[in-house]
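Handing you this structure, nothing more for now.
Here the complex is missing a single protein chain, while all its other protein chains stay put.
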Amino acid sequence: MPDVDLTVQLGPLTLKNPVMPASGTFEYSEEQRELFDLARLGAMVAKSVTLKRRPGNPAPRLHEVTAGLLNAVGIPSEGIHHFIEVTLPALAQIDTTLIVSIAGDSVEEFATVARMLDPYRGQVSALELNLSCPNLTHGVPFATDEKLMRATVEAVRESTTLPIIAKLSPNVTDIVKMAGIAREAGADIISMINTLIGMAIDVETRRPVLGNVVGGLSGPAIKPVALRMIWETSQSVDIPIIGMGGISNARDAIEFMLAGASAVAVGVASFRNPLVMLEIVDGIESYLAGHGFGSPKEIVGLAWKERMV
Amino acid sequence: MPDVDLTVQLGPLTLKNPVMPASGTFEYSEEQRELFDLARLGAMVAKSVTLKRRPGNPAPRLHEVTAGLLNAVGIPSEGIHHFIEVTLPALAQIDTTLIVSIAGDSVEEFATVARMLDPYRGQVSALELNLSCPNLTHGVPFATDEKLMRATVEAVRESTTLPIIAKLSPNVTDIVKMAGIAREAGADIISMINTLIGMAIDVETRRPVLGNVVGGLSGPAIKPVALRMIWETSQSVDIPIIGMGGISNARDAIEFMLAGASAVAVGVASFRNPLVMLEIVDGIESYLAGHGFGSPKEIVGLAWKERMV
Amino acid sequence: MWIKGRVTDQSSIVPGYYRLRLRVPVAFGARPGQFAMIRAWDTYDPLLPRPFSFHRLLPEKGEFEILYKVRGRGTELMTRLSTGDEVYIRGPLGNGFEIPHGAERIAVVARGIGIAPMLALAEEAAKGGVEVQSFLSAKTRELLLAHAELEKVSAETFVLTDDMPEAKDRLVTDMLAEVAAHKKFDAVYVCGSRRLTRAVASLEMEYGFRGYVAMESHMACGTGACKGCICKVRGEDGEEAYKYVCKDGPVFPVRRVVV
Partner (left out) sequence: MWIKGRVTDQSSIVPGYYRLRLRVPVAFGARPGQFAMIRAWDTYDPLLPRPFSFHRLLPEKGEFEILYKVRGRGTELMTRLSTGDEVYIRGPLGNGFEIPHGAERIAVVARGIGIAPMLALAEEAAKGGVEVQSFLSAKTRELLLAHAELEKVSAETFVLTDDMPEAKDRLVTDMLAEVAAHKKFDAVYVCGSRRLTRAVASLEMEYGFRGYVAMESHMACGTGACKGCICKVRGEDGEEAYKYVCKDGPVFPVRRVVV
């Protein structure tokens, strides 16, 4: 069995292994630190931060559906100042790559937040753009509108020297096109997928269950859709992909890598099993070793690369 | 408790109750007839038929995923001649409304099949257009391309006097827009949703599991997405909706109706429980009676109608 | 902590309500009012663990009990657990109840399944020499769960069920008020009812005890990560803000919560 080196290169970004939390699903809390050393993660990814303080959506924010979770958390945020003063110094303690997710209601807000984080280049390794929140002026999410997507990524590109990860929404007709636009506009890496928009209705009250009416669906239910989108995108757009959407064990993670993801992120599955990310790191390592591969990159996209031979 | 009349009116179409099978998931077989009298269904919906004989996709065609089924059946069809000569006379025996689903590789094929069925107006009550199959010349599914959608529905409209049901694909950015186009182009009814495109990869063979690489995801996993799309569409487009996507029991069906569907269709759930459609008919009836409603139409869209009051 | 526990006992108290005892392999320093996220299935349907309060803490046996009501798919599956079965446990989580330093007398007020965390609290208080008075409410006498156990550690127990004639125009907190009129309570704890919570909040002003409420909310993570389990809480300045039941609670000063 060959020695496996789990290091992965995502464009300008180097990770010690390909496994990280999905933004908004993992916190650097004391409870979490007791469970395991966060330095074992390929990267730490923070919850999306906005310019100003925002309360987020009204209750209820969560509703479990079959094999999935609907969340209408919105983007509650303490704002970028609080983030820089309180959250960042704590996150910077973790001995791994730090990815900061940013969000906003306008192109300018994205650019401003990016600019404010640029001085912290020593601590922040990359910015992830949460393009799934709706744009205030146009009412549609940035990630579902070609022009907004392009404008946002371009504006952030001009505001920072940090690597940019554009996070795509699956709620589009042509995911490859959206990924291509993100790349052209200056994204270094793509992450996908954010949640599918869904809802639930309470048949007794006859009202939508969630305070925000609709919410984002994630968890095992969306895995086949995520895989398909990564399969399509990785064959057409030549920047690395961080894959996510229902990954719940090492096998799932390997499926995503074979489909074309260079690294993976885990969301809801950590709520089910808070050690799952470590199990995935170990599972990828033993899969690689057991199948004669020396590094994660050797299996990225193999499901289509080997077909083409 | 009031007497409940389960009859529903879908534009020009009258059904004895709001429950029917989803196209491609139910057959008029002997085995099925032994289970229950198909006349108890609100409608019978046949598997999509094409102009010529087609073999369908290579194996494997099915793969179960978490809380869902991926199918890459394609549209195997004996062709419209065989349908008219053999299948139709059998289906016409069932004492309920008959909906025939048609599909094709081109706008012309849709129109031709519709024209060929027009003389059977006595037996066929409506045509459902399966717009999710990819168009041969453009490579994209009819239901994800605004121009193709319009052209197809218009062409069918000119070819038949039968009520037209346009079946929408969920794989689009803006479902309301697609529904609006179908309506403008002449559809009398909308049915939604068809399957979400997904895939799975075998980590041992490192190849896509399905013979066709990608397949359609249906079952409980897609229910929240279907509900949300019906919620959005029913508030904007003023023709009735047949709702489907993961409906597995009466509660689910009622959620769909509260979201805005005037009738419901059941696919994968019948594989799990072949009596489920009858249970849904009964469950809707007792829900209506128990909550003081006299007919299904009284609850259609209530989840948004009551909110607006 | 994230551990595999084992069922050492399960029994149905009344139809639809169960008491489950779990053994954990390591020292588990939980406090009354804290909770655990529990998952008793490997399937993805149901998907997430469910939150349950500690009903009884038995650290000397390495065990604890929960008392639960069957509500949906998760609790339905839990009813099938039997001795020896494995369950996943994340906890202890949340802040737990505080017994004010030097307290001499407390009251617990609970309705229905809201009794669950109160037994652990009452047992701890009694062990510490604090007098406990219990005020229990339920739909029927049968649904006065854990009544006997609570009586054992309570100086007095007052019950009011909806099927009693006097329940027409009375709440169990009216009984609390009557006692409070001549006995000083250092703290009062409430769980399981909005009406009772509001009543306790208004009695707090009048009688000067510290009131606490154990809140509920739908949870996904149980640890502050998902930002899902909000409740509205008034700050010192009276301004309302969202707090997380799992991390900032589940126990809040009763005058702060907006219910």
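Should a chain be cited, it is by its letter among A, B and C, assigned in written order, with residues numbered from 1 in that chain.
Definition applied: contacts are C-beta pairs under 8 Å (C-beta built on N, C-alpha and C of every residue); 3 or more make two chains touch, one makes a residue touch a chain.
Please read these numbers as outputs of a predicted model, since none were measured by experiment.
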Among displayed chains, the one left out touches A, B, C
Of B:137, B:273 or B:286, the residue in touch with the unshown chain: B:273
For the chain left off this view, which of B:62, B:140, B:176 or B:289 is in contact with it? B:62
Using the touch definition from the top, which of C:43, C:83 or C:140 touches the missing chain? C:43
Quickly run down the residues of chain B that touch the omitted chain. 24-27, 29, 31-32, 34-35, 47, 55-56, 59-64, 66-69, 71, 73, 76, 219-220, 248, 268, 270-275
Mind listing the chain C residues that contact the chain we can't see here? 41, 43-46, 73
Need a quick check: the contact residues on chain A for the chain that isn't drawn. 66-67, 220
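As a convention for this text, only the chains that are shown with their structure count from here on.
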Using only Cα atoms to place each chain's centre, name the chain farthest from chain C. B
As a quick test, compute the distance in whole Å between the mean CA positions of chain B and chain C. 47
Of all the residues in chain C, which ones touch at least 2 other chains? 44-45
Overlap residues in chain B, where contacts from two or more other chains coincide: 66-67, 220
